[in-house]
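What you see is the complex with one protein chain gone and the rest in place.
Labels for the chains are A and B, by order of writing; each one numbers its residues from 1.
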Amino acid sequence: MRYLKLIKVFIKTSAQETLMYRANFWVSLLHAFLNLIVAVLALVILFGQTENLNGWNLSSTLSLLGVYLIVSAIRNLFIGPSLEALVGLGQEVWNGQFDFTLLRPVNTQFLITFRIWRLFSLIDLFLGGAVLLYSIFQTPQSPNLLAWLLFLLALVAGILILYAILLAFTALVFWNPGYLFTWVFDAIFQLARYPLGIYPVGVRIFLTWIIPVGVITTIPAQVISGQTGAPIVFLILAASVFLFLFASWLFNKGIKQYHSASS
Amino acid sequence: MQFSKIEVKQLHKTYHVPQREAGFKASVRSLFRPIYQDVPAVKPLDFVIESGEMVALIGPNGAGKTTTLKMLTGLLHPSGGDINIFGFNPSERKPAFLRSISMVLGNKSQMLWDIPPLDSFFVLAEIYSIPKEEAVSRINELVEMLEMREILKKPVRNLSLGERMKCELVASLLHRPKVLFLDEPTLGLDINIQNRLRHFILEYNHRYGATVLLTSHYMADIERLCSRVLLIHHGELLYDGQLSGLNQMIEPIKMIRVTLSQQNGVNPKPDWLPASAEIVSQEKQHLHLRVAQKEAAACTAALLHNLPVADLIVEDPPLETVIDRIYQDGDL
Partner (left out) sequence: MNHRGGFALIKATWFSWMQYRSFFFVLAFGWMIPPLVALFVWSAAAGEGSLGGFTRGEFITYYLVLVLVNQITYAQVNWTVGDIIREGTLNHWLLKPLSAIYQALSSELAGKVVYLIFVIPVGLLLAILLKPEIQTTPINFVLSLVATLFAWGLRFAWGFWLAILAFWITRADSFLALQDSLVFIFSGMVAPIPLLQGSLQQIANILPFRYMVGFPVEILVYDLSNKAILFGFLMQLTWLAIAVLLSRTLWVKGIRHYSAVGG
């Protein structure tokens, strides 16, 4: 309850910080639409040349795009900005402001996960949802309630995996503030715009087992278009919980390292 | 009252740092077989700070002051020894412990940059679970004490350095910590603001009986606030006691100021002055000497005997000079 209240305060404060720069609203709106147009245009150009991309047609690829936009919007809403405040040159771990975070009588992992919100990402979230719904209404038979439920589970698992990867990479900063794995991850995450199946075998293995970016978007999109079912969903749900636990463990280990490191 | 006593026993910290050598070969080698070096930052320390005491931690840069402060706040885990702060071990970072301490860092800010300080305070109030009305009344009180009402609604980025430090203090004291750690709180501020902040810290200490541990390079901070100093040098506690006793650490000296009734050069140093006497400066009728304490009486007598003295003052050397000499002598 206390933590929910804290989240509320963080959201409120972030909103306030955002409102300090009012022009940003229009800029973000512009960016959101631009991103959407670019992404859709890319697919239209592609499917103008071919009808079928390794079993994916325009509408199922659009669903995937919708999932991708939703997942990235949630990442940009709070996970990304909160974690990014730690990583990189001149950021908290580097300049020692992280000390203040550690002195707070609140769970540190909670604090670094939820404290900064970029509310403009709600626009992207909305647009992503719209793309997803549009693509689903394009297909002849719409998914039933069970499919929607499985889809939601798969989406949650995907977001949890994304969070776990980002948290684990963030934790590495405690060993060396020069590590920029979260940035590398951001680059790799762009590969999740397209179905896992289009990539060469090596890349596919990498995106499934090493840095499971492909799983995050491809499986929810497959679930909603009926290409895959419950067993896979529960499998990635289990995997996501495991990854979450591992990342939390690594993060706490990182804090220990910070406590014993030279100032 | 024992409730905010700090006890430190055999506390020490050794950093295990990878050795870096210059050159490409060496850096490749260190990639495979890193060579570590143990750097003792703080050698076993023992001290007790009573509740409500204001103590200064002094020493030259790199002496281990910040390392000690960080260990006391639980930010850094000691390599060995015990810290007991009213029953807590800081390394465990128990919420109850964190709720009763606070740290102000002169060169770092905990304020949110783009919004007015008042809003940052409310976020902190929530983090420390202070009820809204209580938070408002505490903020009002602190704001009165610091005379900063007019800056509460301006974004922090538009505030001056001094105004920001006032905000830092409010932010750190909002939860009424029993122990306050101040690391260079007056760094870079003008004299006026420095005085104001010192006054505030004193007043806060009186009002709430908070224990204060402070590091500073400004002797004025220490003279004004702390009756007791801990001098750390090369990670060792060299002195623990009254500020005024520091002079005894080194070979004690006295300063003698003489005003002559007529201009009368004493350059070079005449032989009737004792061996340890040194002329610090000489300007018209004013003469300034430094002499070992044990020869001070003899020196005064000689001056009165040999010169047309109009006025003569014997005084203790300024603290800065003493500290400076300790830092320079190092090992003593």
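In this text, a contact is a pair of C-beta atoms (placed from the backbone, for glycine too) under 8 Å apart; a residue touches a chain by one contact, two chains touch by 3 or more.
For clarity, every value in this text was computed on a predicted model and none was experimentally measured.
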- Message: Let's see if you follow the contact definition: name the visible chains touching the chain that is missing.
- Response: A
- Touch with the missing chain holds, among A:A147, A:I198 or A:L250, for A:I198
- Task: Among A:I188, A:A230 or A:L250, single out the residue that touches the unshown chain.
- Result: A:I188
- Message: One chain isn't shown here. Among A:N35, A:N57, A:Q91 or A:T139, which residue touches it?
- Response: A:N35
- Note on the structure: Contact residues on subunit A toward the hidden chain run 21, 23-24, 27, 30-31, 34-35, 37-38, 41-42, 44-46, 48-50, 53-54, 89, 178, 180, 183-184, 186-188, 190-191, 193-194, 198-200, 203
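Keep in mind that, in the parts below, only the chains that are shown with their structure count from here on.
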- Contacts from subunit B onto subunit A in the complex sit at residues 15, 17, 39, 41, 66-67, 70, 73-77, 91, 93, 95-96, 98-99, 101-103, 105, 108-110, 112, 114-115, 119-120, 122-123, 126-129, 155
- Touch list for subunit A against partner subunit B, complex: 2, 5-6, 9-10, 13, 16-17, 20-21, 95-97, 99-100, 102-106, 111, 256, 259-263
